[in-house]
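A single protein chain has been omitted; all remaining protein chains appear in their positions.
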Amino acid sequence: MSDTSGVQDKPKHLKHYFVDSDQQFEASKMGMWVFLVTEILFFGGLFAAYIVYRSWYPELYIQASTELDTFWGTVNTAVLIGSSLTVAMAIRSAQLNQIKGLITNLWITISLAFVFMVIKFFEYTHKFDKGILPGEYYTYEGLAHEKANIFFSIYYMMTGLHGIHVIIGIGLMLFLVYKAKKGVFSSEYYTPVEITGLYWHLVDVIWIFLFPLLYLID
Amino acid sequence: MSGHHISSAKFLWGIGSALFFLTFITVAASWVHFPSPWNIVVAIGIASVKALIVVAFFMNLWWDSKFNSMLFVMSLIFFLLLIGITLLDTLFRVDPVPSF
Amino acid sequence: MATTDAPNIKRLQVRRFKPEESPKEHYLNAEKGLWSWLSTVDHKRIGLMYFGSIAFFFLFGGILALVLRTELLTPTQSFIEAETYNQIFTLHGAIMIFFFLVPSVPAALGNFILPLQLGAKDVAFPRLNLASFYIYTIGAIFTLIAIFTGGIDTGWTFYTPYSAETSSNVIMMTLGIFILGFSSILTGVNFIVTIHKMRAPGLTWNKLPLNIWALYATSIIQVLATPVLAITVLLLAMERMLGIGIFDPALGGDPVLYQHFFWFYSHPAVYIMIVPGFGVISEVISTFSRKTIFGYWAIALSSLAIAFIGFLVWGHHMFTAGQSSLASMVFSFLTFLVGIPTGIKIFNWLATMYKGSIDMKTPMLYAMVFLFLFTIGGFTGIMLGALVVDIHLHDTYYVVAHFHYVMMGGMVMAFLAGIHYWWPKMFGKMYNEFWAKIACGIIFIGFNMTFLPQFIMGAQGMPRRYYNYIDQFQPFHQFSTMGSYVLGVGFLIIAAYMIHSLLRGKEAGSNPWGSRALEWQTSSPAPHHNFEHTPVIINGPYDYHKPMSEFQLGIAHSHNGHHEGEKVDVETGTAQEKA
Partner (left out) sequence: MNRLTEYMLPPARSTLASETDALFHFINVTSIILLVGITFAILYFAWKYRRRSEDDVTPVITHNNKLEITWSVIPLIMVMIVFGWGFSGYMNLVTPPDDAYEIRVEGASWNWRFFYDNGAVSVNELNVPVDRPIKLIMSSTDVIHSFYVPDFRVKRDVLPNRYSSIWFEATETGQSVIFCTEYCGEQHSNMDGMVNVMSQDEFDTWLESGNAVDESVPPAERGEALVSQNGCNACHSVDGSSGVGPSFAGLWGSERTFQNAEPVTADENYIRESILESNAKILEGYDPVMPSYQGVINDQQIGDIIEYIKTLE
């Protein structure tokens, strides 16, 4: 498609069906935001289940949340917010054409995400040892409530699904580092970094809501 | 070039520290025992403030085109709709006999 | 191709580009070989691939329907076991809904027509478009595996706790539908961004064809509703694998909560199926009445109204399901609100036909059949919305007849109208008009023979999904089965003359129906990149009082224009450009 302001040399990344890279960048961002809407509603279903069961069994939630270790929850929140900060810094360095800064920031984000998953792993194994397993494998007698497994089923579904999204985020960022090393990104073209940044911030926002709802019920 | 806002490093660090501070606040709030409905309101309130900060400044919605913000608000509306109308049923059920 | 973002008036040097009548070079023969099809990112080819797979699944679902109807000829066992019957009605429902109705107009016709009607070269994310086709295929493969390794007997709704306990492989099927949901989401994402970002110069929101408005409303529903189906199906799979007990009463869960989650997607899903049909009908009626649409904004906004209110009404599927009376009252009230925009559309289409110059070609015939059948579907929907009557009619054949009148009478007729309307644009060939009209008549008769008796049977209390029934209902079932055979014959005739048209159809010009819509201003079949020029839009999509030349404008020196069109009397058109 021609550009109304006559022919100019096309940047390498520009697709033929877009007029200029600005339109392509805005289109990709809008597409990502529409996808984030589906992620919000995807987790929304779990939050709905959480709220419905909390309205039915409020005392179960209070008892059961004592089983969750608030300290490690707080550390995890801080880790994830930190990774959100470093991914924002990564985008900033991509915008300023500092490719080395982009790669280091990405590595920090990936390692913080990895720390998050390790903490989750220890939390899970600690619960498995005590017999707190999802659904019918729940054999823990510590709680008086006969429907206690409902809380932990929802807990495992929420944190499990969130964990899977963190792993996907790590995968995406490793792919970004690989492409950054090949010099694909520049201040002219950093759309994939921005898109992955948006996805990572949303994963952080979901944890920001998960943390108080699961850990801080008093 | 509307979508290309570049925020300064100092600004990003400021936002990051605000979020760390709010995390501390929300944990502190859980030590103070609020009466039943208020503890949820406080927890959700702080979490919403944190979420809005991340969405507005880390995700550049503040400087971005209005349509993306509208998309985000639409998803929240439909999420609240799912919960609101489902609660219309689950909270108002009448059991003919005290059930199981 | 909206370039500058400042909404100022930009003078464009425009020239008329008459579409080439019988193009040698077009998207069908631009590249040759199977790999060129499988790896294409051209939205038109992807549309055709969707069209092929949808036709296959419609045939598969249709055969299952005929088996069901044949089994119901006698009150007891005719020729298959109860177990097989239960699996077949489940598969008939699931295949027809997830593999035919949801993707049919948005993915098949929508993919083909949307960029053409926007004057764009392709959708915003062509590779994502191809990815969503392959996700659809993978989902289909998983479902076919589920079908051939034991089948599913839970009904297409997978209600717990039965779906959590039954031995049939529900997990494989739900995994297939989980994957299929992403194909629907990605199509929605693609269409929303394309409509926003890739309109031709001059194509402002009030000049968008109503088909685009309908696809826009559908994409919004797809994007907002499908994720909830994904989480519901994931929870069901976890229920079966880990027994998480959210829907399992033994572990403290509540099966009615499953129904809430399921219908939060599935009612908007029925609007995903029908709203694109409205878009097609608006195009067909306006073109064949050669008259400007009546109430453009009424129809456009009622699509969006249906999309929004459609999210509030899911509880009318659960009036008898132990829902609180308050919730039932609210859902019944909102269900009646969603009926109003649909009524407005029907009246607006009728008003468009008033004082038009109606050319009774096959697409118009199907549009009129749609108006008649969908009106019956709408009225029976009002009947089912009234609380006390729904208590009597819920889960009976009255409901079966209602949703067949709306889905088959509405959606399939609109889909057939769309196919017959855009067939010349897709393949550049006409079909046999005589046989098309015969088939339309047979389908109309067969359809009414099949489903009218089901209304009566349902009102008398015949429950749904029944393998054996009491003798009182046998005459209705037999009449209905005869009707289903006639219906089957009708569809076979369509298949026959369509294949004949592909092989030996006579050449169709670029604009056989004399339509002012943008997709008819390029050659048919369309060139690989849709337009030889960058189209410029100065008129509304249905301005039949304007000469045809004003609809064929393009930017004068768009250098990829291969041939010289003659000078146009409009020296410099003014096109208002908006971001």
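By written order: A, B and C. Residues from 1 in each chain.
As a convention for this text, contacts are C-beta pairs under 8 Å (C-beta built on N, C-alpha and C of every residue); 3 or more make two chains touch, one makes a residue touch a chain.
As the structure is a prediction and not an experimental result, all values here were calculated from the model.
K.L.:
Considering the complete complex, which visible chains touch the unshown chain?
P.N.:
Looking at the complete complex, the unshown chain comes into contact with B, C.
K.L.:
Which listed residue (C:F79, C:Y134 or C:F347) would be found touching the missing chain in the intact complex?
P.N.:
Result: among the candidates, C:F347 touches the missing chain.
K.L.:
Per the definition of touch given earlier, which of C:L304, C:A321 or C:M430 contacts the omitted chain?
P.N.:
Of all options in C:L304, C:A321 or C:M430, contact with the hidden chain holds for C:A321.
K.L.:
From the list C:K18, C:R464 or C:H500, which touches the chain that is not on show?
P.N.:
Answering carefully, the residue with contact to the hidden chain is C:R464.
K.L.:
Just the residue numbers, please: which parts of chain B touch the chain that's not shown?
P.N.:
Given the touch definition above, chain B has residues 93, 95-97, 99-100 touching the missing chain.
K.L.:
Tell me which stretches of chain C touch the chain missing from the display.
P.N.:
Contact residues on chain C toward the absent chain are 82-83, 86, 153-155, 159, 161-162, 165-167, 249-250, 252-256, 289-298, 320-322, 325, 328-329, 332-333, 336, 339-340, 343-344, 346-348, 350-351, 353-360, 364, 368, 371-372, 375-376, 379-380, 382-383, 385-392, 394-396, 455-456, 459-461, 463-470, 514, 543-545.
By our rule, only the chains that are shown with their structure count from here on.
K.L.:
Edges wherever two chains touch, nodes for the chains themselves; is that graph a line, a ring, a star, complete, or other here?
P.N.:
Contact map by chain: complete.
K.L.:
Using mean Cα positions as chain centres, tell me which chain lies farthest from chain B.
P.N.:
C
K.L.:
How far is the middle of chain A from the middle of chain B, if each middle is the mean of its Cα atoms, in Å?
P.N.:
15
K.L.:
If a residue has to touch 2 or more other chains to count, which residues of chain A qualify?
P.N.:
26, 30, 34, 37, 41, 44-45, 48, 52, 56
K.L.:
Specify, in ascending order, the residues of chain B that touch 2 or more different other chains.
P.N.:
As it turns out, chain B has residues touching two or more other chains at 2, 67, 74-75, 78, 82, 86, 90-91.
K.L.:
Which positions of chain C touch chain A when the two form their complex?
P.N.:
Those in contact with chain A are residues 1-3, 12, 120-122, 124-126, 128, 185, 188-190, 192-193, 196-198, 223-224, 226-228, 230-232, 234-235, 238-239, 242-246, 251-254, 257, 261, 529, 534, 555, 557-560.
K.L.:
Can you name the residues of chain C that touch chain B in the complex?
P.N.:
5, 196, 224, 228, 249, 254, 256-257, 260, 264, 311-312, 314-315, 318, 322-327, 330-331
K.L.:
In the complex formed with chain A, which residues of chain B make contact?
P.N.:
Per the touch definition, chain B meets chain A at residues 1-4, 6-7, 9, 12-13, 15-16, 19-20, 23, 26-27, 29-31, 33-34, 36, 39, 43-44, 46-47, 50-51, 54-55, 58-59, 64-65, 67-68, 71-72, 74-76, 78-79, 82-83, 86-87, 90-91.
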